[in-house]
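Handing you a structure now.
Shown here: the complex without one of its protein chains, the others still in place.
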Amino acid sequence: MKKLINDPSNVVAESVAGFALAHADLVRVSNDPLFIVRADAPVRGKVGIVSGGGSGHEPLHGGFVGPGMLDAAVPGPVFTSPTPDPILAATKAVDGGAGVLHIVKNYTGDVLNFETAADLALMEDIDVRSVITNDDVAVKDSLYTAGRRGVAGTVLVEKIAGAAAERLDDLATVARIAEKVNSFVRSMGVALTPCVVPHAGEPSFILAEDEIEIGIGIHGEPGRERITMEPADAIVDRLLGPILEDLPFDSGDEVLLFVNGMGGTPQIELYILFRRAAEVLAERGITVTRSLVGNYTTSLDMQGASISVLKLDAELTTLWDAPVQTSALRWGK
Amino acid sequence: MKKLINDPSNVVAESVAGFALAHADLVRVSNDPLFIVRADAPVRGKVGIVSGGGSGHEPLHGGFVGPGMLDAAVPGPVFTSPTPDPILAATKAVDGGAGVLHIVKNYTGDVLNFETAADLALMEDIDVRSVITNDDVAVKDSLYTAGRRGVAGTVLVEKIAGAAAERLDDLATVARIAEKVNSFVRSMGVALTPCVVPHAGEPSFILAEDEIEIGIGIHGEPGRERITMEPADAIVDRLLGPILEDLPFDSGDEVLLFVNGMGGTPQIELYILFRRAAEVLAERGITVTRSLVGNYTTSLDMQGASISVLKLDAELTTLWDAPVQTSALRWGK
Amino acid sequence: MYLTTAWALAWVRLSAQVIAEHRSDLNTLDREIGDGDHGENMDRGFGAVMGRLSDVSDDAVPSEVLKLVASTLISTVGGAAGPLYGTAYLKAAIAVTGVAELDAAATVSLLTAARDGIVLRGKAVTGDKTMIDAWNPAVDAAVARQAAGGTPLDILSAAADAADQGAIATEPLVARKGRASYLGERARGHRDPGAESTRLLLRAAVDVVAV
Partner (left out) sequence: MYLTTAWALAWVRLSAQVIAEHRSDLNTLDREIGDGDHGENMDRGFGAVMGRLSDVSDDAVPSEVLKLVASTLISTVGGAAGPLYGTAYLKAAIAVTGVAELDAAATVSLLTAARDGIVLRGKAVTGDKTMIDAWNPAVDAAVARQAAGGTPLDILSAAADAADQGAIATEPLVARKGRASYLGERARGHRDPGAESTRLLLRAAVDVVAV
């Protein structure tokens, strides 16, 4: 394992410190407990939005802190949910009197720690609502699993809920919109290589030179099936199939197509996936009216990608287009 | 080699096709000859800016096409300069009557092919000026080399020259500013792993499990020296040393610090490098007033990074801050 | 024979030691069917507990030790294990609040409350391939041993033996909770890391008395 790091146990702290230096115009960082807030937090009268989870998925979530998206991000250790303390502290730091929304990816650890933090915040009279994202169709959402995982679709939930909060929608509305985005988005990923967690120093799993993992999670959790390498177009078809089946995407629908890199896959490949995905959607009469391509929800240095499709309506499209000023997503105003 | 591609010989065409679909609001693509222009090209009365070179460095250059930056990008085959035909065609497509600036990275192939295209354009009465970028301090700029290579600093040249063109500076001024940025920026990179060119299917060089290449080029060309793996901070010191020595960066200077990922290195590591680089600069009394962190000039899936330091003055700072609307860099307006 | 504050402190110290020793084994188990950090998480937590153990006053009762462990694990472990174990120690502390010397009944209450805390948060049942697969038989054995007139040590010992079996019994299972549930059939043949850490912690509770 070669990584551009110092002591593996300082990876998150040093990276966040660099992030704070690079983006001092957008964010402030609290070191103990560790969280990132937008520079002007708390914004009076605005719903605060807090997300977080294990590190290693950058730019998720710190890269999305700023006007029009998150008010705070709480980075845990690599691939490990943060504890309630920093979540609570971040929640307090962004409470502008209109309540706080927690956006939580559906993993047992994240859910439990955010739950505790929300309980503690309620005890301090902060109105907290939580939305659990679970867009990963690779996992069956049933009594026999911990439920679907929250993956790259979370970015879309954060962007759109962030826009709603920025225009001063109230907490119930922001939560409703976040739930709606989550219910309208489906994702699935593929890994060509495992990722290497700094403190482990070993790959999270082993793939043979001609094997890929379809339905990979964002922590190197194994996916649905391991298959022999295929051309990009065939892989796209495998990912899109379950996505389109799961939510009735119909002919005539408008969608946002999001091709997300896992961290180690170059952009030139992501656009090859985008091309095929757009083609398949067009064949089904689905129009791609918005798009996002890049490394937005990563798994450290994993090579691979995920595809997310979000069904758009007028409300979501308007909020997607609204200005956003974060280090990783930025447009408008 | 596992890659998310179809036929290796279609990599560039399919990727550009996906790019065009994803960013139809910003760009148009000509397929034969292959080039990317901003959607509203040519802009009357504005200097057109064309860059290009081998593919595999995305988002360089296509990701920088749009208002405030490039008018056109000409992608060659992977790591191979484009031929004069598409460069000429792109030059004509962006000529708004105020002349065209070619921004060319200093590699023999790029220089020669752009030179021919410029000659042909002059024959068609288009006023063409060329600026050759050569910011890589890893290579000695002497009679005994092909000169310094143009690497990540090229992004800064393109952004700042683009801003000058957007405010309708004339060709001589835009060229002067581009030259100035090039003369004020220095870069150096490190590779932890080689990259794999699709049609080759084999790594461009071999590094042992504990070896890294200091002074790597952006095509997997070997660098200054191969050393045993070191902590990130020590590597930053190795890269910054030659950069700071080369251009007299003095105490009191303001700089833009740019940590560029080579494609396979996750963001969490890039910010660790940023942290140390900012620290070293601070120790020397140099103030980082602008920053850029991310995968902007890549080498396919190579793991590694480069550091660029650009000395800022009021003119460059104003132009850096000016609005830019491209798929890879976007702010303002 | 009663379980005292000395026992509680010794248990915590041995727990920290055993977790540190098995840090990499637990990571490996978790790498196989999870995300490879369970040893890391538990070791970070118990390391922090050790750092705060001196905060326990000289006249403390066992529940104060358990509460310190609870709050420290909650605030340092993260992941799934942090809130689950944290709640376990917290509920255990509540169950024996203020009691200086734990008799057989108190020992069973402590174990039962710990288990119930985990179920409250994680909603797992036996066979889900989680730490509950070690806790449930441990608590059942403890209850049975008390009914049969066992001492606190007998009870701990029965619980630890049952937890050993419970941890082993997770191996052939498909998981229905936690990250391993994403694996489907591929989880079979691997021991659940949380069941393994439960086994180690309950064994440490006995070993400090036996020694």
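Worth pointing out:
Per-chain residue numbering starts at 1, and chain names A, B and C are given in the order in which the chains are listed.
Rule of thumb we're sticking to: a residue touches a chain if its C-beta (ideal position, glycine included) is under 8 Å from a C-beta of that chain, and two chains touch if they have at least 3 such contacts.
Every value quoted in this text rests on a predicted model; they were computed, and no experiment measured them.
Taking every chain of the complex into account, the absent chain touches B.
Only one residue from B:Gly76, B:Gly96 or B:Gly294 touches the chain missing from this view: B:Gly76. Between the chain not shown and the residues B:Gly217, B:Pro266 or B:Gly304, the one that touches is B:Gly217.
Within the complete assembly, B:Thr116 is the residue of B:Asn10, B:Thr116, B:Ser130 or B:Thr317 that touches the hidden chain.
Remark: the omitted chain is touched by one listed residue; of B:Ala24, B:Ala146, B:Ala172 or B:Ala208 this is B:Ala146.
Not every partner is drawn; the one left out touches chain B at residues 54, 76-85, 107-109, 112-113, 115-116, 138-139, 143-146, 149, 197, 199-200, 202, 204-205, 217, 219-223.
Rule of thumb we're sticking to: only the chains that are shown with their structure count from here on.
Distance between chain centres (mean CA atoms), chain A to chain B: 29 Å. Centre to centre, using the average C-alpha position, chain A and chain C are separated by 32 Å. In chain A, the residues that reach two or more other chains under the touch definition are 78. Contact of a single residue of chain C with at least two other chains is seen at no position.
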